[in-house]
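Scroll down for the structure; my scribbles are underneath it.
For this depiction, one protein chain was excluded, whereas all remaining protein chains were kept in their positions.
Lettered A, B and C in written order, each chain numbered from 1.
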Amino acid sequence: MTLQTLDEAIATITDGCMLIVPREVCGVPMAATRALIRRGVKSLHLVALPTSSLQADLLIGAGCVATLETSAVSLGELGPAPRFTAAVLSGAIRMKDATCPALHAALQAAEKGVPFMPLRGLIGSDVLKYRDDWKVIDSPFGESDPIVLLPAINPDVALFHAPLADEHGNVWIGRQRELVTMAHAAKRTIVTVETIEKRNLLDDPIYAAGTLPGFYVDAIAVAENGAWPLPLPDRYRADVEHLAMYAKMATSEAGFGEYLARHVYAEQPLSASS
Amino acid sequence: MTLQTLDEAIATITDGCMLIVPREVCGVPMAATRALIRRGVKSLHLVALPTSSLQADLLIGAGCVATLETSAVSLGELGPAPRFTAAVLSGAIRMKDATCPALHAALQAAEKGVPFMPLRGLIGSDVLKYRDDWKVIDSPFGESDPIVLLPAINPDVALFHAPLADEHGNVWIGRQRELVTMAHAAKRTIVTVETIEKRNLLDDPIYAAGTLPGFYVDAIAVAENGAWPLPLPDRYRADVEHLAMYAKMATSEAGFGEYLARHVYAEQPLSASS
Amino acid sequence: MTFLPEELLADQIATIIGDVRHVAVGNASPIPAAAALLARERGKLQGTGRPYVSLLGSSQHTFWTDGGRELFDCAGQGRIDVFFLSGGQIDGEGNINLVEIGDHAHPKVRFPGSYGSAHLYYVVPKVILFRTEHSRRTLVPRVDFISAAGRSAPNVHRTGGPVALITNRCLFSFADGRFTLKSVHPGHTVEEVIEHTGFDFDRPAQVPETPAPTGETLALLRDKVAPQLEAVYPQFVAKVFGRRESALSA
Partner (left out) sequence: MTFLPEELLADQIATIIGDVRHVAVGNASPIPAAAALLARERGKLQGTGRPYVSLLGSSQHTFWTDGGRELFDCAGQGRIDVFFLSGGQIDGEGNINLVEIGDHAHPKVRFPGSYGSAHLYYVVPKVILFRTEHSRRTLVPRVDFISAAGRSAPNVHRTGGPVALITNRCLFSFADGRFTLKSVHPGHTVEEVIEHTGFDFDRPAQVPETPAPTGETLALLRDKVAPQLEAVYPQFVAKVFGRRESALSA
């Protein structure tokens, strides 16, 4: 494992690729997201597993996303995600609405190298109706037992932020096990971390239990406060003030542009303490 | 969670039930297995995920098993599992031969509450040929793409041995994550542990990453050296001398009977140090 | 004893929860969370120790260690007995819409999305619908987008679904594809409910008033539940249990 700069690490996230990112409470790679916007990545097929907040809204607002596949985008208690909402209403992005367990299951299909996964529920919903890529079959184990099959999601790149990696490229993800599934399912995995320790996480059975082996990790960059202004589990909370400011500014395109100029395009992104 | 004695904890493993147990390196509940034999459990549908060694051989030899579903039973470097081999050749047990990932996938189907899971491979093998309960369909996502569907395995009871539980019934399983899948898939989960600590494993993010929440655990009993003579990961190694003795004694029914009398029916099972 | 509408709703919801094993509550749901914790306090008093309560937004009140899929797997296993859902629109057949208003090709309004509803609504035995804006805008004849269907054809695997809808005005039960008005909250009337409900519903000749929470319930809420809720919903606790202000219409 060669340690890279943030910009080097994300170099393989190319225009048009399928990029998968985790939900808000799992270690959202916000520093990497800002770097991607600065680089001007285009036409992403963004998969948010299974939901997103600021990250999807920023990428959509900055014009980086062609297709969004997720179960929900919202700023939570701060209200709707304004750029997401505007882009869906204007038709600027193609929306593939899903439901949370469908995304998890489709990732698990890729993890297992199978073409599809079955899932209960969904029948009778318009989520299913508008997904031409999902199929309903009669379960061969029942009698007249319709069940939905979801095609595997095989992302080009998985990108997330984690508290800790070691010098061998092993990444401690703790309870955020969807990060493991993402890495298993994706062709490449890029990780930003708070810190890199000189040790081998796999040598300690207590840490090993929460570790993604370096074999799955293609690039690691250090990004301190790399989830800011979103939270990093067990490390820091969300910067609610900053998020409230974003929610306000992003309601207009002009305000969003100003946010980008101030907090993304400015060379040094603000740190959590500023 | 009420702490129980070993015999109390295994009381719900009733004659004819489907019991799932883990492979040798995962924490095999040997103390509980000996207690089951002493109690004289009968007609088990034993699922060994995905393989077994001494445990299956003992249960089969003691006449506790009607059906065995697994991918392999062997004493490893000590040679074939004698009672397993004899029982298959004499027709004393019904054998459901599988392949390792098929068992894992069928458990995951139960974990997800779906009736089946697809798996690559298998086509053209006699493993598939002799499994009437496995189906081949044409994948609706391909063209003339046959794929095997495995029905979910929904065990009545999952039984395993772990290093540590806390007073809330949370069990630390570390990297042995098939134990989590087993517990999710089974109707009841019974765990023996080396020790119970006065703490909450879920309060410590490092431990929590390797913890099965107590919500899934129906009974816990302390069984020191509970995997003996098999190993417990990161705690103790196999008692190779004892296993070699077993391998030799179990080649004949008489020798196996003597082993049972000495090491199972004797009231106090020998400890690893004796 | 005086009480706030939030306390009335939590009491009612706790009663609907009843004696079950596991209640899960989604993010940004302080009243259902209070109700679930109240149900647990009642279980403690009755010596059942039930239900487990998982507040998805909380690290303290959550038992998950297998990642984001665990809630859904757990529900698929039949281990989640009660869950809460809402909807930008809810219709008289129990369909909920968390996606959009208007034509699908050109929607006028976009909501966040369906979250896990298209699965959980089918596999959680008691789904309690919760919507504190009771109006013809939210309770409609027919939702524009079905995030999750209120009922299914007989051959469709379904082990769960809606059992109740509680609003700022009243409580409905749900069975066989229809809502029935069970009670009207103090200060509200049946006529008002009819006026503000966009769908047809059944009702008895005499619709009772939703009973006020007992002193015992209010004590549990204020002394036992509020302190546990504070870490997850500090603003809600400060407002309702501190300043005793309601965010709901009286």
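Descriptive notes on the structure:
What we mean here is this: contacts are C-beta pairs under 8 Å (C-beta built on N, C-alpha and C of every residue); 3 or more make two chains touch, one makes a residue touch a chain.
Worth saying up front: this structure is predicted, and the values here are computed from it rather than measured.
Touching the chain that is not shown, out of B:Asp15, B:Asp145, B:Asp203 or B:Glu253: B:Asp145 (per the contact rule at the top). Residue-wise, the contact with the chain that is not shown comes from A:Lys112, picked out of A:Lys96, A:Lys112, A:His161 or A:Arg175.
Residue-wise, the contact with the chain that is not shown comes from A:Ala208, picked out of A:Ala105, A:Ala208 or A:Val264. Residue B:Cys100 is the one among B:Cys17, B:Ala66, B:Cys100 or B:Ala244 that touches the chain missing from this view.
Summarising the interface, chain B meets the missing chain with residues 22-23, 26, 49-51, 70-74, 76-77, 80-81, 84-85, 88-89, 91, 97-102, 104-105, 108, 119-130, 142, 144-147, 175-181, 233-234. Counting the whole complex, the residues of chain A in touch with the unshown chain are 110-114, 180, 184-185, 202, 208-216.
Just so we're on the same page, only the chains that are shown with their structure count from here on.
Put simply, the chain closest to the centre of the protein, by Cα centroids, is A.
Chain centre most remote from that of chain C: B (centre = mean of CA atoms).
Chain geometry summary: the mean Cα position of chain B and that of chain C are 40 Å apart.
Chain A and chain C have centres, each the mean of its CA atoms, that are 29 Å apart.
In terms of their C-alpha centroids, the spacing between chain A and chain B amounts to 36 Å. The set of chain B residues touching two or more other chains comprises 112-114, 208-210.
In chain C, the positions touching at least two other chains are 64-66, 72-73, 76, 123.
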